[in-house]
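Before I ask anything, here is the structure I am working with.
One protein chain omitted, others in place.
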Amino acid sequence: MGSRSRWLVPTALLGLGLFACSLPSDPVAPATELRTEIVRKPDGTAIVRVTFRKSADDGAGREIVAKYQLMRAHGSDAPVPVLSAEPEGASPGPGRAALDDPSAVPGETYRYFVVAHAEREQSKMTGAGGPSSTSRPSAPIRVPDAPAGSPAIAAIGAPTLLGVSSPEASDGRALQIKFRIAADDDGLVVREYRLLRAEGDGPFRAFRHKDIKAGPADGERERSETIAVPPGVAWRFQLFAVPARGEPVAAATTSAAAAAEPSYFNFSHLWLFFLLALTVALTVVFLYIASQPGARLFIRRIPGVDAIEEAVGRSTEMGRPILYVPGIDEIQNIQTIASLLILGRVSEIVARYDTEIRVPCCIPLVAAVGEEMVKQGFYNAGRPDSHKPQNIQWISSEQFAFCAGTNGIMLREKPATNIFLGRFFAESLILAETGYVNRAIQIAGTGEITQLPFFIAACDYTLIGEELFAVSAYMTHEPRLIGTLKAADYVKLVVGVVLLVMTLLLLPATWSRPAVVPQDRAHAAASDPHCVVLGWARRELACEPTKAAAAERMTAYQRDNPPSGFEQFVMKLVGYLQTG
Amino acid sequence: MLEKLATLDRRWLFLVMAIAIIVPLLVPVSLPFEASPPVRATYDAVEALRPGQTVLLSIDYDPAARPEVEPWARAVLRHLLRRRVKIVMMTLWDKAPPIVRSLINEIVLGEYNQRRGYFAPDQPGGRLAQDYAPYRYGEDYVFLGYKDGKEIVIAGMGQNLRQMFPVAEAEREGGDKIPVARIPVLSGISSLRDFALILEASAGFPGAKEYVQQVVTRYRLRFAAATTAVSVTDLSPYYPEQMLGLIGGMRGSAEYEQLVEAPGLGTSGLNVLTFGQIFVILAIVLGNVIFFLQRRLRPRSSPGAGGGVG
Amino acid sequence: MATHEIIGHWILIFLTISILSYLYADNPFYKLAEHLFVGTSIGYVVVVQWFDVIKPNLYDRLTNDALGPARIVYLIPLCLVLFLFAKLVPRFAWLSRISVAFVIGFYAGQNIPAYLNSDLVAQVASTLAAVTRATKPDATWHQMLGAFVLVVGMLSGLVYFFFSRRESGPLNAVARVGVWVLMIGFGASFGYTVQGRISLAIGRALEVFGMNRTAAQAEQLHGKLVAAVCVVVIFGIVAFLEHKRKLREAEAERLAAEQEKRENESR
Partner (left out) sequence: MKQTLPLVITFLIGTLMVAEFFVPHAGVHELTALLQEWGLVIAAAAFVLGGINVVQVNIPKIARRERDWGYRVVLIGSALAMVIAGFIPASVFKPETGAPLFGKEGIVFTFLFDYVFAPANATMFALLAFFIASAAFRAFRARNLEATLMLSAAIVVMVGVIPVGEWIWSGMPAVKQWILDYANNAGRRAIMVGVALGAVATGLRIILGLERSHLGD
């Protein structure tokens, strides 16, 4: 048997390696047969329409074209396209397509290119957007002069490319581009910013990236954008400001080459990491204490659990089976896992009393694992022969079909004890009511808060939330398992103390402040499209229903009463914890 | 007499309940009501969408939960069409695809594209989008289909939508599935982060809670959901910090219907609901009256189930 | 409407009333509906699981030539599946533990940070957010009271769950407050649930009566008539059966009492 495990791991690694290597890397075939024409709009302005035959790979083969992008080069002799004329378009699939360039400047001459951006279905190991390919240029076309009296097209200023680096907590497939927006960019003159990228020292090419909107963000003119790039290559970038109409303006300098570096730790989860480390550390401490000879760790009584053995005894006396329902959720839910662990303990008791346990399950995998647990429980009790595998039954994985089937078992076999532990949903009341009418002793436990009132209403004992997770350890009285309970207990203590201290420190601010006119801010906050991404303070300001007045009032107030350092810290922390 | 009442056969309660539901349904009455802030917030968020933005509408309920969330699903779909946004639909519930298909058939293809019902332009309340053009499959809307995997799919979509949904349902039932890479609606959408708004009609697990836990908090998504009334208390901790709107049950659906001025099953159901609910309140009151009378007569008896917390 | 749709609708009404008859008592109609329901649900999930999970995620990948040698990686889940099936063969039953270990380990690990993040850290942060909101100058008195209740309630609730507390002692009094808060929460939850549950019954009534369809369709379906007939027939038969059962039970009881009496006399 040892040999099996020896080749299991290498095979897995080999498989993964082969998987990664077998991915295609060729770009798609380019678009062909570009033709240009001038289209007059009703208002007299002219736009250039480019028609082309789509990539040969589009709609065939392993490569799939996700997008076509129209690019134009100024003048009739520029060898490479300078910039996209319009955002990407054209629905993928074979055949011909057309793309319009509405921003062409009257009187200028252009040549057009069509870039086909690939997107692979099976790509798992590469970044967003497959390699793209650029078509041969169209013949030069001159845009007709504007009708007399048209307003002149104003030139816009250039943006500044500040630097390129891997963003924080990067998965190794993204680069963050820092730039300063054009001096006259008010969000209207400039339509958007676009990037070209170059692989190493190669030429700059178009690539697919998300739209970089114009205008200051959060009032800041220095901005950053995170762009997905394929890993393992150093990229250089060139930034353009694209005006609403007219020629794009490039930043004075291109960026230095930078490769996307993956991060190995997400620092925005640092607090969580500390909390987890604290839990693990406390667990280790308590495991050590538990391992000391004669260690006795106290935990309070949980009456619902004490009742289980009693109820099993009663069932035995009445000669009726025990019903154990491990919830209806999949095995991936921790409540189900906790319930299955309890099932093992309960079946041990059942085996000792030599009575019968019925376990209807909603999920086949839960039934499979549950059967193992029961088998093991009977084995531990020294009665492996009394175990009847058919008593662990898969009913149906449909919630109410399962409920109907379990109801049937309750109605016709009349178990004297019903134990419902795990994750339950709406069926909880149907099960508990049927059990109540049957006069069974009922013990329920779940972390599902919405179902707890029904269990409380119809069951004799109800385990609330965390108590469910304590059952398995509680039933064994094994110091090591109790130790993990203790560890969680002390984390709870820490959490409670933190909450209390923070609240107390925030309180003085409340008393010292006068009340201003109340507003229905919950509603206002939620209705503003920007609210979710802003910090709390901005949100409160930006979202007042009577924006101007309220904002003014608050600004004045905050100017006069700046928040204390501690308040600022709490606000920062809260915002951070909520989003991290 | 009191003894008899205390151990009243519960079937009498069932009978009265049935009457409380069926009679108002057959003899309609209507009561005025106002939209609550979380519902209005959702409405406002949809109202704030610009034409051409892409919205994810996840339909996660089964036939059993239809009466509660479907009125909202219909109302919001109409609202989205009116806003002329691109709609990506999907589901995490294996029994939902027929529901989604019928929503598409009735509202997108039937009403909007045919300019009927709510969208009839010649009717006084007709609410066609300003830049009207029929919605086309793949270009203006798409139904990705059902994906098994529950919250794992949600987490996965947060990172890469296309990996989770490599193919989408075809326009016609039984047709070949379409690779998502070839669907124009999804251009520029690689993960949940790229949607202007994520809306969900959620009837339980996996649903709104999993969205919040797996992705909304993590990526700061704009998310609103309609849920069954049961889940409202479960989700209200997330409003308004994590969820920008929350529509609770038939009542919430009715409020939304009122906001978009398309009264439907939610509104008519709400009136019936009132009677059923009053009956439940009366049942509690009656139970307590009996309990106190009984206690006065025999101070130490304790009837009914012992609802001990253990 | 097609004929099969109309007949289907009548079957729907019959099944609906059959299941509702359970409210009166367990009876053959309910049993029939229950078993039909469980049976179709099993058939349904088996078909769905095959077409939606196993076929695309395993079968299609193993047989897809385009994937090339990368397919080898999918032999691992195949092995895990076979291991799981090994439980049917007692000699190799232990192999299934490998699959179980894989699944349990995977989800146990995944749950740890997920729960800590969204159910612990985010909830504490939301509470603190409510407190900061209450300290703002424009906070209303109900927001301040709310923040107070929130913090006190949450802390005392945590104390209730504190397993290291002794049965008697000051912490117990705090825990008692915690229980009150939990109970208010449960009450609110119940109150909200009522609405949802009644909506479901309304939904059934709407469907049975054909009220969620167009007027023309509803006319063809005769929902109200068929429902009335079903109610009368099913509940009539069920009431009759119940009556007979009660008579039988009374008879059995009488016989038992007589027997007991006779035994007592003979003793």
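The first chain written gets the first letter, and so on, giving A, B and C; residue counts start at 1 in each chain.
Convention: a contact is a pair of C-beta atoms (placed from the backbone, for glycine too) under 8 Å apart; a residue touches a chain by one contact, two chains touch by 3 or more.
Here the structure is a predicted model, which is why all the values come from computation and not from measurement.
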item: Omitted chain - touching chains that are shown; value: A, B, C
item: Which residue of B:Ser190, B:Thr217 or B:Thr233 touches the chain not shown here; value: B:Thr233
item: Interface with the undisplayed chain - residues on chain B; value: 8, 10, 13-14, 16-18, 21, 31-34, 36-37, 62-66, 95, 98, 148-149, 152, 156, 159, 163, 173-174, 229, 232-234, 236-237, 251, 270-271, 273-274, 276-281, 283-284, 286-288, 291-292, 302-305, 307, 309
item: Residues of chain C (touch criterion as defined above) contacting the omitted chain; value: 4, 8-9, 11-12, 15-16, 19-20, 22-23, 31-51, 53-54, 57-58, 73, 76-77, 80-81, 84-85, 87-88, 94, 97-117, 119-120, 123-124, 126-127, 130, 142, 145-147, 149-158, 160-161, 178-195, 197-198, 200-201, 203-204, 207
item: Residues of chain A in contact with the chain not shown; value: 1-2, 5, 16, 124-125, 127, 169-173, 231, 262-266, 269, 272-273, 276, 279-280, 283, 287, 330-332, 334-335, 337-338, 340-341, 344-345, 363-365, 367-369, 372-373, 376-377, 380, 389-390, 392-394, 397-401, 403-404, 412, 426, 429-430, 433, 447, 449, 453-454, 456-458, 464-466, 468-470, 472-473, 480-481, 484-485, 487-488, 491-492, 495
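Just so we're on the same page, only the chains that are shown with their structure count from here on.
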item: Inter-centroid spacing, chain C versus chain B (mean Cα positions, whole Å); value: 18
item: Length of the line joining the C-alpha centres of chain A and chain C, rounded to whole Å; value: 26
item: Where chain A touches two or more other chains, by residue; value: 332, 400, 426, 449-450, 456-457, 464, 467, 578
item: Where chain C touches two or more other chains at once, by residue number; value: 45, 117, 122, 126, 129, 182, 185, 189, 193, 197
item: Chain B residues within the chain C interface of the complex; value: 11, 14, 17, 21-22, 25, 64-68, 94, 146-148, 212-214, 217-218, 228-230, 232-234, 237-238, 241-242, 248-251, 265, 269, 272-273, 276-277, 280, 309
item: Interfacial residue positions of chain A with respect to chain B in the complex; value: 59, 64, 66-67, 88, 91-93, 119-121, 124, 128, 210-211, 228, 302-305, 307, 329-330, 332, 400, 425-426, 436, 443, 449-450, 456-464, 467, 520, 522-523, 525-529, 531-533, 578-579
item: Footprint of chain A on chain C - complex, ascending; value: 26, 31, 34, 37-38, 40-42, 44-45, 66-70, 72-73, 75-76, 84, 87, 96-97, 100, 103-104, 106-108, 110-113, 115-117, 120-122, 124-129, 131-140, 144, 151, 154-155, 158-159, 161-167, 182, 185-187, 189-190, 193, 197
